[in-house]
Every structure is written in structure tokens, then in C-alpha cells.
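Below is one structure; the comments refer to it alone.
Yeah, one chain of the complex is gone here, protein chain that is, but the others are all in their spots.
Moving on, here comes chain A:
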Amino acid sequence: MKKPLLFLPLFVLLAGCSSSQTWGWYVIDPTTASGWTNVKFLVSGMGATIQISLIAAIMSIVIGLLVALPGLSEKRGWRLVNRIYVEFVRSIPLLPMLFWVFYGLPIVFQSMGMNIPIDPFWGAIITLAISDSAFTAEIYRAGIQSIAKGQSEAAQTIGLNYFQTMRYVILPQAIRRILPPLANQFIYIVKMSAFASVIGMQELTRRANELVVTEYRPLEIYTLLIFEYLVLVLIISAGVRWLERRMGADERG
């Protein structure tokens, strides 16, 4: 069962290389001048995709922690703040949120007397960061709650305050459990950054769309696009595994 499946992509590629009318790999053939120009054009979106994803991921990691902490409070009011944020934000699909931030938010700012334009770059980052932060907040909460209560009690009895307890006792232990799902979220951000193309951000997907319009070779161009994301995600996965080994997150217990 497995072997034919493995040969399937190879078959597709080979079929494409033959000179039938439906295939035209020449469009991204790096050995020809025009093909090479096209490949360079497509891959040049990589920088923007990486920048958007990285900045959004960092913001999401910070916002997520700030949202998670009230969720761990003993006070019901604080927990409610966390619940409302998480339930509200994670129920909004990414695309409508992107439109709202890009087209709507500047109007909100204007009505408050502020003139803050939102360009596609920051529009995409803000949307991805906020949308993802609801999920990172839940990851933090689960990770922190998985650390036995005795740990924070012991920290309190040796005089540590709340933030010292988090910083020196709870988070260093929780991070091993938080890191793997957080890496998952990073991969999710990279893939969702493709939506930035619809507000005109010149990233991988936008580049592919634009080339398709001029070359009219969707299959070949989108196939390359998929491989571009695949390479990105594989690099992230390798990086995360390295990080996990370094922090001992792959060990049990």
C-alpha cells in the first residue's frame, strides 16, 4: 500500500516533464533564462513570509503569556478576562479578522483622532499574532497547570513573590511541555501567513498568484509554492527538535 503512494509524486513529475499540452515545467525551469527569472521571482517572497511569521510568532508568544496568566488566577474576575479573550479571539476566522484589521482598524483609529495607517506587512502580523495568541495562551495555561501545585507552594514558603515563582520555578519546568505545541503553532503561523497575499503583501503566495496571472501555468507554479512551504516547515521542525534536545524537552518526566 505504501510503495505506490510514494511513487505517485514522482509519477506526476515525470508525466509533467513529457511534452504534453497540459504540462509546462519550462515556466520554472532554472536552466532557461526566463524560467530562472520566474523562480527567482517566486522565491523572493520567502523573506517576507519569514519576517511576517517570525514577528507574529514572537508577538503571539508574549501576548499568549500575558493572556494565560490571569487564566491561572484564583480570582474569578481575572479568569473571566482570560476566558472572554480566548473564546472570542479563537472563534474569529483568520480571513475576516485580516480584513477587519487591514480595512477596519484604521477607521477605528481615525474615529479616535489618530492617524495610524496599517500597511499589509503590519496588518498581517497583527492579525496572525492576535489570532494565534488565543491558542498559545491555552498552551501556556495547560503547561503551567501541569506543574504540581507543591512547586509554587514551596516557592512561596521560601519567600518568592508571584513573578519570581513564575520566572524561576514554574516556567522553566513548564517550558519543556510548552515548547512542542508552541512549535506546532509556529508552523501554523507560517502556513496561515499565506492569507497576507489577499491584502497585497508580497510574500510567497502573492508572488505565485501574480506569476500565474502572467504565465497561466497554475499547476507548475503552485506545485513549486507548496514545495517552498514544505522546505520552510521542515527547517523549522529541525530547529525545534534541536531546541527540544537542548532543553531536555524530549525526555520523559
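As a convention for this text, a residue touches a chain if its C-beta (ideal position, glycine included) is under 8 Å from a C-beta of that chain, and two chains touch if they have at least 3 such contacts; residues count from 1.
Rule of thumb we're sticking to: contacts and distances are computed from a predicted model.
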In UniProt, out of "NADH-quinone oxidoreductase subunit J", "Septum site-determining protein MinD", "Amino acid ABC transporter ATP-binding protein (PAAT family)" or "1,2-phenylacetyl-CoA epoxidase subunit A", the chain dropped from the view is recorded as "Amino acid ABC transporter ATP-binding protein (PAAT family)"
Looking at A:36, A:88 or A:168, which residue reaches the missing chain? A:168
Residues of chain A touching the missing chain are 148, 150-151, 153-161, 164, 168-169, 172-173, 253
